[in-house]
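Let me begin by handing over the structure; questions about it come next.
Left out: one protein chain. Kept in place: all the others.
Order of writing sets the labels: A, B and C. Residues in every chain begin at 1.
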Amino acid sequence: MHFGPHLLLAALEGLVTSAVLALTALGLSLVFGVMRVVNVAHGEFFMLGAVLAWAISTAISGHPAIGFLAALVLAPLIVGAIALVAERLVLRRLNYNPEATIVATIGMLYIIQQLALTFYGPEARPVEPPFSYRILLPWFGYSGYKLSVIATSALLLVATWLVLTRTKIGLVMRATQYDSETAQAFGIPVDRVYGGVFALGAMLAAIAAVLIVPISQAHYLMGQDPLLLSFIVVIIGGLGSLRGTVVAAVLIGLSDGIISVFFSPTLAKIIATFLVAMVLVFRPHGLFGTASR
Amino acid sequence: MTEASPAKPYALHLGVIALLFALSFVLPDYHHGLLARIMVLAVFAMGYNMLFGYVGLLSLGHAMFFSAGLYGAGLTVYHLGWNVPAAFAAGLACGALLALVIGLLALRTTGVAFMIVTMMFAQVFYLVILYFASWTGGDQGLVVQQAARVLVLGSASLDLTNPTVRYMSALALFSIVLLITLAIVRSRYGRVLVAIRENEERTKMLGYDTFSNKLIAVVVSGTICAASGAAYALLFGYVGSSFASVQYSILPLLWVLLGGAATTLGPLIGTLFMYYVIDITSGFTSAYLLIVGIALILLVLFFPKGILGSIRQRWLGWLP
Amino acid sequence: MTDKNGFFDLSKSTLSRRTALKGLAAGAGLAVAPGFVRYSQAQSSAPVKIGFQSHRTGIGAAYGRWYEKTTAAAVKAINDAGGINGRPVEVVIEDDGTDPARGAEVVGKFATQHKTDIVFGTLFSHVVIGSAPAAGEAKIPYFVVSEGHHVASTKLNRYVFQPGITDVKSQIQSMAPWIAANAGKKVTQIFPDFAFGYDHRDYLPPALKAQGADVIAQIAIPPTESSFTKYFPQIPAETEVIYHVMVGPAVLTFVKELGEFYGSNRPQLFGFMDSLEATDINSPGLEFLDGSHFWEGSPRYAQPDDSAAQKAYRAAVGIDDNGAAVGDPKDVSTASHMFGCWETLYVVKKAMEDAGYKGPEDRAKLVEATEALTEFAEGPEHPQGPKTFNGKIHQCFGIQNISKVEGGKLKVVHKTKIEDGLYEPEGDYTTQAL
Partner (left out) sequence: MMPLLTTKGLSRSFGGLRAVDGVDFALMPGEIRAVIGPNGAGKTTFVSLVSGRIQPSSGMIVFDGADITNLPAYARVRLGVAYTFQITSVFANLSAYDNVALPVQRTLTDGRSKGAVRTGVMAALERTGLAARAHMPAGQLSYGHQRLLEVAMGLALKPRLLILDEPTQGLADSEIDNFIQLVREIAKSATVLLIEHNMPVIMQLADRITVFNAGKILAEGTPKAIRENAEVQQAYLGTTP
């Protein structure tokens, strides 16, 4: 294939990765930014979203789009509820102590993974896409669903941005993020905000997972890579910066796609990872983070 | 850490070493073998604790130091036919050098950025191992043949594959590192490390070059972890990339937090605890990870400072 | 199958020492009156204990479950027929977490805690390689069903055997004649960028060359990859056959994306079943595979010409004509590999009987008896087909199947000969000390 189309393909693929990554990382960023909790179980919420999407879409017969839409609504709600319970039962009692929450979320990771293995099984299972339209370009074919993932993700990101910047909920969250003690003093129910943020973070991961299962499959160990990548995105983007998170996700997704055009794949991963690490070394607060605080 | 009588802590640590020595003669074979492994990995945890517990730097990349030792020792035996002491030294050197380079870069960052940067460097290291599969055996790894794992001391030769020799070698390494750790922690340098953890800015204003001090701590920590990796390669004969994966960066953190960060014996307790929880529960049910997960959560709810950390807080304030 | 023995029973250590003394006494007795001792031992009904190292968790869990089912079925069959040397067989299972470090610990646990006679099991190469030193040091025979080339490479040790499944080097080599003759001469390989893929990378080109065909491109995919489309442009346009072998949960994605990329106008496809083990061939997105060919160890779908032994084997393990669990059509088996568990256990039985195996003190004899085996005839004990065994490299060689995807099923269109897969031995385990 010629260079131009090859690059186009790599860029499209990179954008799909970016789209899903941005949503997942945004969830992590909220939890990380507002609660200062390093949620190691974030990838498992992602996995749970995918597994539930499979369960819901196979339970509903009829056109695949019905099952998929049901999954897109229900799976995040269920995951959010589970996250809320986990937050109430465990994280709150730990007073959100940074070290203790790491151990606790590692514990959650094991529990969720094991439950998925026991009840869902070790197999990778596919979910049918809501529609399967193959876009025919002069050089290659491309999945129409993948393009719709990019669009959906962009819409959701804009919606989240509006919620965070234009609504009272967003204001309350930002106030809590900025200084939880002062927020408390101003009558903001910090405790409930934390619960909500944790659930919301998990839900974003679950939505991302539902979007991705028609492309890749649900598998009980699928949570690790999104977790690691999300961490990287959140830090590169700068803590608590929504714009930074999205830019970093696009940057990492695209670089992952495009560098693979030029180098042997594993070498490409080595180079990409190293470069991103070096960015962080020389911009320790990320691309959009501020030095203070 | 006040300069109280040093007798009690030293007595305790020597007692623990003596106990481990005595256990060698009474433990059933299986637990004998398992404990040898646990002691080697506890050294890994102690190395991690040096940086995380005492300096307060949370790294998610220590698997690279462990595997630097693992591959440094394993590959020199496998490809170059080096003898055991030389291979062990090569492992240490690899770990120390890597730690120096990583320290110089990563210490430009702090907090979560430090955590992510170390994680990414470790990921690079992991991928490099896979990339050079013709040398490293890639994901399958390599077996260090039994014949190569003999320690020749003058006219005597110790077969490291013999369970007793292996246990005693593991114990020797563990004891040396434990006593070194104790000595560092109780030294002036140890006091500076804790000061950096508590308030780096203030420590600078007391005349300390905190960057150099942290760099030394990274190198010491990395070297100890490499010692553990090198010992693992030589004592257990397998070198593989799974030891460089992120899982092996999380494990020492977990062991240390369980046992008690910034306690000298915590890493051993944490490693021991985690190993036996898995060993026992995997016998009852195939869903043992569920129990492990619940155990972790309960532990952190009721012993937030780790097992030994909580004991120190509640009863034994003098524990180092 | 029991899972578990006592956990921390200090009395065991004294017990073990007593047993050791008894063993010594028995050894002395053996020298004086061998016939008598043998007789009394043979009468013993203490079970032969087999430690089963299983991928219950981790990336190999889908295989682990079916390996356990097959093993249970084989053990039941063996026990129903009188056991081994008149003793029942008992299997003790430990989870290796699909992790080499844990794998080695589990081997140690079998040898010293459960005190099993042998260790048996696992699939993933890194677990086998990680566990091999522990088996060699404990001097406990370790029978693996991994299909990796690691055993035959003679880089492990004398206690490791693979007598139930052909190694991947031989599999690849025996595929080449058919590919060159039926699929095409210009082959592009797509394989995972780790050891399992390297076997394909290294062994296929020379084998094809010998058949007058060429590998024109090799595309290695990093192990962490979950999306593949961006690699497809590297497939040269003149490619006649895409030879693909992917493993892990991302395989379905691979096939789907290949389908989206090519549409109906695609080159020939030839793949290894490893890609789709435990996965329904009729999953959404896999329609693209229709008409393509696969290597299969043992066919997943029942074939019209199945032998009685094959039918009996399928019934015993509990898989239906579509290779799924009886009663649960969604629970698809790992048919291409798991037969190896069945066959390996029968090899163990044969070798133990040849050796007059009585207990752990006879492990060395068991090793030698296994090495002395040369051939396994097709039959109830070897339902996949006949095999030869090379005692020097501890590896068996059998026939392979090439199947075509047709109407949502896999139909065997070609069976290779054993000779197709033979190669020069790379070493000799029998020169190692026991």
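One rule holds in what follows: contacts are C-beta pairs under 8 Å (C-beta built on N, C-alpha and C of every residue); 3 or more make two chains touch, one makes a residue touch a chain.
All figures in this text were calculated on a predicted structure; none of them were measured in a lab.
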Worksheet item: What are the shown chains in contact with the chain that isn't displayed?
Response: B
Item to complete: Touching the absent chain in the whole complex: find that residue among B:Gln140, B:Thr161 or B:Thr210.
Response: B:Thr210
Worksheet item: So which bits of chain B touch the chain we can't see?
Response: 1-3, 188, 191-192, 194-195, 198-199, 201-210
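Following the convention adopted for this analysis, only the chains that are shown with their structure count from here on.
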Worksheet item: Mapping chain-to-chain touches, which pattern fits: line, ring, star, complete or other?
Response: complete
Item to complete: Average the CA atoms of each chain to get its centre, and name the chain whose centre is farthest from that of chain B.
Response: C
Worksheet item: Distance from the CA centroid of chain A to that of chain B, rounded to the nearest Å?
Response: 32
Fill in: CA centroid of chain A to CA centroid of chain C, Å
38
Response to the item:
Two or more other chains are touched by the chain B residues 127, 130, 288-289
Worksheet item: Residues of chain A that touch two or more other chains: which are they?
Response: 114, 117, 266, 269
Fill in: chain A to chain C touching residues, read off their complex
1, 5-6, 9-10, 12-14, 16-17, 64, 114, 117, 121-129, 134, 136, 140-143, 215-217, 219-222, 225, 257, 260-261, 264-266, 268-269
Worksheet, complete the sentence: chain B residues touching chain A in their complex are 105-106, 108-110, 112-113, 115-117, 119-121, 123-124, 127-128, 130-131, 246, 250, 253-254, 257-258, 261, 287-290, 292-297, 299-301, 304
Practice prompt. Using the touch rule from the top, collect the residues of chain A that touch chain B in their complex.
Written response: 32, 38, 40, 90, 93-94, 97, 99-100, 102-104, 106-115, 117-118, 224, 228, 231-232, 235, 239, 266-267, 269-270, 273-274, 276-278, 280-282, 284-286
